[in-house]
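Apart from one protein chain that is not included, each protein chain of the complex appears where it belongs.
Moving on, here comes subunit A:
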Amino acid sequence: MVGTSRLQLILAHLALIAGVAIMVLPVYVAFVASTHPGADFLAGRVGLVPGPDLVANYRLALGTGSSTAGIPPVAPMLWNSFVVALLIAAGKIAISILSAFAVCYFRFPLRVAAFWLIFITLMLPVEVRILPTFQVVARLDLLNSYAGLTVPLIASATATFLFRQVFMTIPDELTEAALVDGAGPLHFFWFILLPLSRTNIAALFVILFLYGWNQYLWPLLVTTDASYYTVVMGIRRLVGAAAEADPVWHLVMATAILAMLPPVLVIALMQRLFVRGLTETEK
């Protein structure tokens, strides 16, 4: 910025360090808690210094859980979350890029109607139609299945608009050349549009993977069978169990750390794609 004095610079650094501290503190506290034996909690021995049980706690949380406290193992939940996030991200991208291709590169009678139908999904988040959507999914016999966890969430107006924006910047000369060469629309889509949208797809994938991983309400509604729990919604069961039985905060916090590790790693490792995806989809 212009004319930043030394004092202002120091203040800026201080503000940012304080900000980072606020961001890190809850996670650090959780991490410390996840390294202590369960008995340390009520004894008040859990502060800001990690304990000795890091490996034991995580092994317990991942592998066996705690049958006495009614805590299921976390590893299968992580796997479910991974599958669900992957299916949601891939599904949203696939059906959105096809729709964007259709409304951009063809003229057909119901084009505008299709556009509005897709647009309408923006106004109908799952929170608004909780009960009836649940009933529809139950009627289709999709409860406790990966299909039920993912398909109802994969319609996406924002992804469709994003791809439409990308396609509108692609020169018409390419389409003309394809037409002259006698290439069909699917050829054109596969060999020209898809390669040209590669970065946008990657950026969008990062955002949608996080979206899928962090779903809470929907998995809560459509799963009653513990083998389909995702970790973000399953963690709530642990808290419930923790409130009743012996303190199992160490397992709850280990699960919390495990639940946020994959998405945080995705952001940290793919910072550039993440920022790009975020700013693009929200325009």
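Operating definition for what follows: a residue touches a chain if its C-beta (ideal position, glycine included) is under 8 Å from a C-beta of that chain, and two chains touch if they have at least 3 such contacts; residues count from 1.
We adopt the following convention: contacts and distances are computed from a predicted model.
A.B. asks: Can you tell which of "Acyl-CoA dehydrogenase", "NADH-quinone oxidoreductase subunit H", "sn-glycerol-3-phosphate transport system permease protein UgpA" or "Cytochrome ubiquinol oxidase subunit I" UniProt lists for the chain that's not drawn?
C.D. replies: "sn-glycerol-3-phosphate transport system permease protein UgpA"
A.B. asks: One chain is left out of this view; which of A:Ser145, A:Thr175 or A:Thr199 touches it in the full complex?
C.D. replies: Of these options, the touching residue for the absent chain is A:Thr175.
A.B. asks: Which parts of subunit A are in contact with the chain that was left out?
C.D. replies: Within subunit A, the residues that touch the unshown chain are 1-4, 8-9, 11-13, 15-16, 19-20, 22-27, 29-30, 33, 41-42, 44, 46-48, 94-96, 98-99, 101-108, 110-112, 114-115, 117-118, 120-125, 127-137, 140, 151-152, 154-155, 160, 167-168, 172, 175-176, 179, 184-186, 188, 210, 213-214, 216-217, 220-221, 232-233, 235-236, 239, 247, 249, 252-253, 256, 259-260, 263-264, 266-268, 271, 274-275, 278-279, 282-283.
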